[in-house]
Each structure stands twice: as structure tokens, then as C-alpha cells.
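One protein chain is absent from this view; the other protein chains keep their places.
Right after this comes subunit A.
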């Protein structure tokens, strides 16, 4: 492992890529702690401490997680990658609904580039919306809940300061998007996921320390042991795949012989990755956001109260059930988007490949679909159960809502980590044949 790492650093272009990625990460973290001009940092810090000790801290848990603690500091990169993720989700869902987008997606590379461009525009739009919402909340003192009403978060209440802040945060989101693309383009791994990974890792040690301080050494040790087992389990399932054998027929093209090889199609148990979890939690975050926006109106609304009661925190039965069902649904949805059995079968037929014992064409597509559906069933249940873990931990061990080995953060850490290591390895293998994973 270590020798592989030194070898990675000894390879000139890989070293350049790794250092480039690290540099971007440093810039990204720097922007995440740099406060937006106009924020009273002293008061913001006090209000954050007050909010963390109260019940309300769980409301922003998800956003706080994705922004690495930057959001409640109201830093320049406060919005983090949330707008980009939301925009991607919206466009992914819209490709099913709007025929034009579907046509674009079928066009291949050019069409996908167009969709990416739309995603980028939408990201900026969402960034304007969200930054306005957050600055407005901060101005009226509701960002940290009711407990910290007396401390003004902004230095100056006039509209000009507010506009400057909104514009700065929007530009910050654009910069994050660019940084992510730079990593994808010139660094190692996928930029956006590496940035999410960074933010989660950044809050990780402080959350562990919180447990240590609040619950004592015994609970801390147990949490660590459980966490390590969970990481092992997640790695195990993430690597699990079913290999469907494919035999290619021999054929002559001119004087050369092609094919005649046997390979396999790897179908992962969890083909969808962690996207379903992100989809589901971003969706479930919406009612909470609505409640925060409407909660201060004087007359009590039945709907608002019901939402606040059932979706306000993550440990109500209705919330848990909805979360679980949404994850299962999105797993199937996302697998159906990313893996199209008919297309795969057609491609195989075109190049003279077939699955032994099954006729090419429609029967192959049906077979692939059958296997994939059955394979996704445990995959989706696994995703759902893993994301339930923090809630179980809440009831069993009395841990906090922001349990550091929470399902989402563990899935993201392991998923992105594995992916990045695999990519480094494939680059290493271009030079010599030993990588990290044997």
C-alpha cells in the first residue's frame, strides 16, 4: 500500500495530478472558512454555539454536512455543492418528463454536454435563490432558530450589504463548480464527489471529538469499533458484483481475426451508488425548509404543524418510513436511468456477442433486466438500512443526530474513496502492473 503510494508520487504526471487536486482542495477549504464580507463573525460564532446545544441543530444537518460546516459560518463558499447537486437532480428527473431532454440524452456525447451546460445555468439560478434565502434568514435572525434572536448576524442591515453578500455567495458557488470541473479535468477522480468528500472529512474529526467530550471514552470506543465494522461492510457490498458471462463470436475483418474472447458484464449489487441517498435526503430537506420559512407567521397552520411534527427531526416513524421508501424507489429509478438493458443487448448483438444459453436481442435484454431487477432488490434495501443507521444509533446509544458514522457520510466516504483509488490505480497500471488493490 505504502510502496504503491510512493510509486504514485514518483510517476511524474500522476504526481502532478495529485498535487493539483490537493491544491484545489486547499483553496476550497480556505474559501469555506473565509467569512462573507458583512457577516459579524463574532456573533455568528456565538449563535452557532447556541444553536448547536439546542434541539434545532438537526434541521440543517444535511446541508451542514454537505457544506462542511461552511453554511452556518456564512462563508464565501457557504452554499457548497448543494446547488449543483440539486440542479443535477432536477435535470435528471426532467429527462424522463421532457421529450427534448430525452432526445438530447440519446444523442450521446454532444447531447450530454448540452445537458451539463443546462445544469450549470440552473446551478447559478438556484445559487441566487438559496443565497438570497439564507441571507434573508440571517438578516431576520432566524437562521439559527429562535434561540439566538438577539444577536445581529449582519453588521449592516441596509439593502446594499445584503446585495453584496448575495452576489458574493453566488459567485462562490460558480467558483466551486469551476474548481470541481478543474479536478475532473486535470486532477484525480471526479471533482464534485471529491469536493463533497473533502467537506465530510473536514467536519469528521470535530464530530468525533464532540462524542468523546459529551459521552466519554467508553461510548467513543464503541462508536469507533462499530464504525470500522460498518466501513468494512460497506466496502464489501460496494465491491460485490455479479458477472454475467459474454462470449464473442470469431469473425474475420479483412485478414485479421477479431473476437473469439469471453468476457463478462459486471453488474454491481449497488449499481446506483449513493445517488439515491442524496436524492432522498435532499427531497426530505424541502419540507423542513418550507417550515422554517413559514413557521414565524402568527396564525398556526395545521399543515405546517403536522410537517414540523413529523419531518422536523429525523427520528419520527413517518420520516424514517418515507426516507426508506424514497431510497428504495430512487435506487430503482436511478438504475433504470443509468443501465439500459435493451441498449446493452443491442450493442452486444452488433459486435457478435451473446450470453451463453440465451439468444441475442430481446431475450438477452429480458434476461439482463431480470437479473438487474433481482440484484437491485438487496442493493436498495442495503442502501436504505445503511442510511437508517444514525437513527438506530440515536435510539440505542443516545448518540446525537449528527452521528459521524452516519449512513450518508459513510457511503459517500467509502464510495468516493474507492472510486478515486481505483482511478489512481488504473493510471499506475499504465506504467507497471501493481496497484493498491490486489
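One rule holds for everything that comes next: a residue touches a chain if its C-beta (ideal position, glycine included) is under 8 Å from a C-beta of that chain, and two chains touch if they have at least 3 such contacts; residues count from 1.
Keep this in mind: contacts and distances are computed from a predicted model.
Chemist: Name the absent chain as its UniProt record does, using one of the following: "Transketolase", "NADH-quinone oxidoreductase", "Urease accessory protein UreF" or "Protein-export membrane protein SecG".
Modeler: In UniProt, the chain that is not shown appears as "Protein-export membrane protein SecG".
Chemist: Which one, A:4, A:138 or A:192, makes contact with the chain that was left out?
Modeler: For the chain that is not drawn, the touching residue is A:192.
Chemist: Tell me which of A:5, A:22 or A:167 is the one touching the absent chain.
Modeler: Answering carefully, the residue with contact to the hidden chain is A:167.
Chemist: Pick out which of A:126, A:244 or A:274 touches the chain that's been left out of the picture.
Modeler: Residue touching the chain left out of view: A:274.
Chemist: Which of these touches the unseen chain: A:19, A:96, A:113 or A:325?
Modeler: Residue touching the absent chain, from the options given: A:113.
Chemist: Spell out the interface residues on subunit A facing the chain that's missing from view.
Modeler: Touch set of subunit A with respect to the missing chain: 34-38, 40, 42, 76, 84-85, 88-89, 91-92, 112-113, 115-117, 119-121, 124, 155-156, 160-161, 163-164, 167-168, 170-171, 174-175, 177-178, 180-181, 184-185, 190-193, 238, 268, 273-275, 338, 412, 415-416, 418-419, 423, 426.
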